[in-house]
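Here it is, the structure, as structure tokens.
One protein chain is absent from this view; the other protein chains keep their places.
Every chain is named by a letter (A and B) in the order it is written, and numbering of its residues begins at 1.
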Amino acid sequence: MKLTHLLTSAALALGLTSAAVAQDKTKVGFIYVGPIGDGGWTYEHDKGRLAVEAQFGDAVETVYQESVPEGADAERAITQMALQGADLIFTTSFGFMEATLAVAEKFPNVKFEHATGYKTLPNVSTYSARFYEGRAVQGHIAGKMTKSNIVGYIASYPIPEVIRGINSAYIHAKKVNPDVEFKIIWAYTWFDPAKEADAATALIEQGADVILQHTDSTAPQAAAEKAGNVVTFGQASDMGEYAPFPRVSSIIDNWAPYYIARTQAVIDGTWESTQTWDGIGPGMVGIGEISDAVPADVKAEALALKAAMAEGSYHPFTGPLKKQDGSDWLAEGEVADDGTLLGMNFYVEGLTGEIPN
Amino acid sequence: MLKLEKRPQPSQLWTWATPVLAVLITMVAGGALFAALGQDPVAAISTIFWQPLFGEFAFYYRPQLLIKGAPLVLIAIGLSLGFRAGIWNIGAEGQYIVGALAGAGVALAFYPAESALIFPLMVLAGAVGGWAWGMIPAVLKLRFGTNEILVSLMLVYVAEQLLAAMALGLMKNPEGRGFPGSRNLRQYDSAHNAELITGTGMHWGVVAALIAVIFAYVLLSRHLLGYHIRLAGQAPRAARFAGVRPARLVLFCLGTSGALAGLAGLFEVAGPAGQVSIDFNVGYGFTAIIVAFLGRLHPFGILLAGLLMALTYIGGELAQSNMGLPAAAIQLFQGMLLFFLLAVDLLTNYRIRLATKEVA
Partner (left out) sequence: MVLSSIDPALLLASLIVASTPILLAALGELVVERAGVLNLGVEGMMITGAICGFAMAVNTGSPVVGFVAAAAGGAILALLFALLTQLALANQVASGLALTLFGLGLSSLLGQGYVGIKPPPTTRLDLPVLSDLPFVGRVLFSHDLMVYVALALVALVWGLLKYTRAGLILRAVGENHEAAHALGYKVVRIRILAILFGGACAGLGGAYLSLVRVPQWTEGMTSGAGWIALALVVFASWKVGRVLLGAWLFGGVSVLQLNLQAAGVAIPVEYLSMSPYLITILVLVIMSADKSRAPGSLGRIFHASQ
């Protein structure tokens, strides 16, 4: 208890002095789980940070710490940032959840934004993106473009987000190609180029001519390029250096609009704890330029699908849909609710293989 | 020409001076490195070494030194016993993980019951888990002559996969919405490895580390087994004549270092880390090796070395967020520290002389 008092009083003192000095900069901090040069997840978060700097100029000062391991080190890094006077801190990985909450309790005047989490406090919000909307577009293109009818999927960890992505892609591939089959490899990593390259190669050797990935490096694109006629999609960032082939499109994490909006809210004093889950519409999920390697009609359909999701007239999980074990899930026209989606732990009907554990 | 002449006895003066000298040289070299990266070297060095101890928020960082240093010291003490005897346990990271899994497993099995017995049971489980994992290379070495360095190291990778399996499967939090990771043990009062005196960072792991330091000191200086350990390392053949049985030493050293590493893992998972997650292990098992050498394999030296290493970690993080120094620079810095220590260590055992022409 004593330490908490000390910290709070230190923060208050700092806050008072900084407020007294001038109506000065809002300090926005970012805690990254990987290096900003990873070309994927952290890279895109950092782009969001740079967008905040560009938008607000001198009114805002940003700080960041990269490659923060989850656990006690995360708590220290976040506390450090709070002690140094941050007003708003973005913690950009699920694994920072407990640390964020622990620090938030000690610094009630600092606002926290936790990515992909689900626990909130009066000064903690959560935010995530509806990546499954992007997967729907990818699945559609994959189903149309595959000639061998085998689509390879490099999955990371068996968590709801990844399972959602697999299901969404499969549903839309199957819609346009009833013979399509998905082969899934669980890489148990978010970012390990060597392993991803091996996984991609293994899938290609098993006959896949389209590769989808939920891991963040460009290694699968390189493996696909080496193999020749394999289609891939960029993940987390555009991976445009592999366009127009093998990368025919991508899902781009676009955090800038959200980050700018939240920073503005702190500056205006209107910040409140919210749980945001945005998709293509608000701009959080970007679909990378569909290259010319995709046939014109497929491209048009994909763009139409994207537009429908953007305006909210189409939801990727719309019934009739059954679960893998045959039981009914969604009736005709019924749309999946967010709760089920957030905790998704089952495959839809048609997918072979089991979710680990 | 400079010549190296072996000293009849390791120099007392240099035994204590070398770590200090190594630290000073590393500060200079590190400063040069930071300057090459475009940072103010003095500011960087002072951020790393001075700020956490005496800076503005030192009241927060000083306890963090204990939190970060305790597992390092605990593991390093165990390792030092083996290293002195020439038994190389490189797999402390794996023993740390297995100890944590064993202890957390006990806690989760009892959840949600509350009892004062749960924590001691967890501690026991952690020690036994680490001990068992350390026994594998020991038994293989004794039975088949397999090199313990490689076996213990391979077991680290196996333990990491086991950790992933547990975090995603058996130990996954049923109320966690499908996300990986176990329950948060910090919210489970009977299992929480809390601070004994709030605000000091002193949890049971710190206490255990201090006890281990004293235990190791007494063992090495007063006990026959400690004498055997020291002898086996310095004069293996004489040791055999003195009645040292290598098998006993192997079992003792690998077992003890495994148990201590397992304890460190348990205290960490029940305390600062709080849950079994895929990235639970952060390399303490390997850093402890540096700590052991930095402390000259001496218990009190290890205590100081562990705190110093913790300082470089915490100061390094501070430098990262305040000065934008890349994380890799700090890793390099720590590697340099060990390098310079090993180089300077020369002076303890050898005297540098100018070679004179000898009369034929």
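Here, contacts are C-beta pairs under 8 Å (C-beta built on N, C-alpha and C of every residue); 3 or more make two chains touch, one makes a residue touch a chain.
In this text the structure is predicted, and so the values were computed from the model without any measurement.
Within the complete assembly, A:191 is the residue of A:131, A:191 or A:258 that touches the hidden chain.
The omitted chain makes contact with just one of the residues B:27, B:138 or B:289: B:289. The chain omitted from view is touched by exactly one of A:88, A:222 or A:309, namely A:222.
Taking the complete complex into account, A:353 is the one of A:108, A:122 or A:353 that touches the chain left out.
When the missing chain is restored to the complex, the residue among A:108, A:207, A:244 or A:320 that touches it is A:207. Of A:28, A:129 or A:199, it is A:199 that touches the chain left out of the display. Think of the hidden chain as still there; on subunit A it touches residues 35, 37-39, 43, 152, 183-186, 188, 191-195, 197-199, 201-203, 205-208, 217-219, 222, 241, 352-354, 356-357. Annotation for subunit B: contacts to the undisplayed chain at residues 4-6, 37, 88, 90, 140, 144-147, 149-151, 153-155, 157-158, 161-162, 164-165, 168, 286, 289-290, 293, 326-336, 338-339, 342-343, 345-346, 349-350.
Going forward, only the chains that are shown with their structure count from here on.
Looking at the complex, you find that subunit B touches subunit A at residues 57, 59-60, 63-64, 67-68, 164-165, 168-170, 172, 177-181, 184, 186, 198-199, 268, 271-275, 277-280, 282, 314, 317-318, 320-322, 327. Residue ranges on subunit A touching subunit B, taken from their complex, read 1-3, 6-7, 10, 35, 63-67, 69-73, 75-77, 79-81, 83-84, 94-95, 98, 102, 118, 157-160, 188, 342-345, 356-357.
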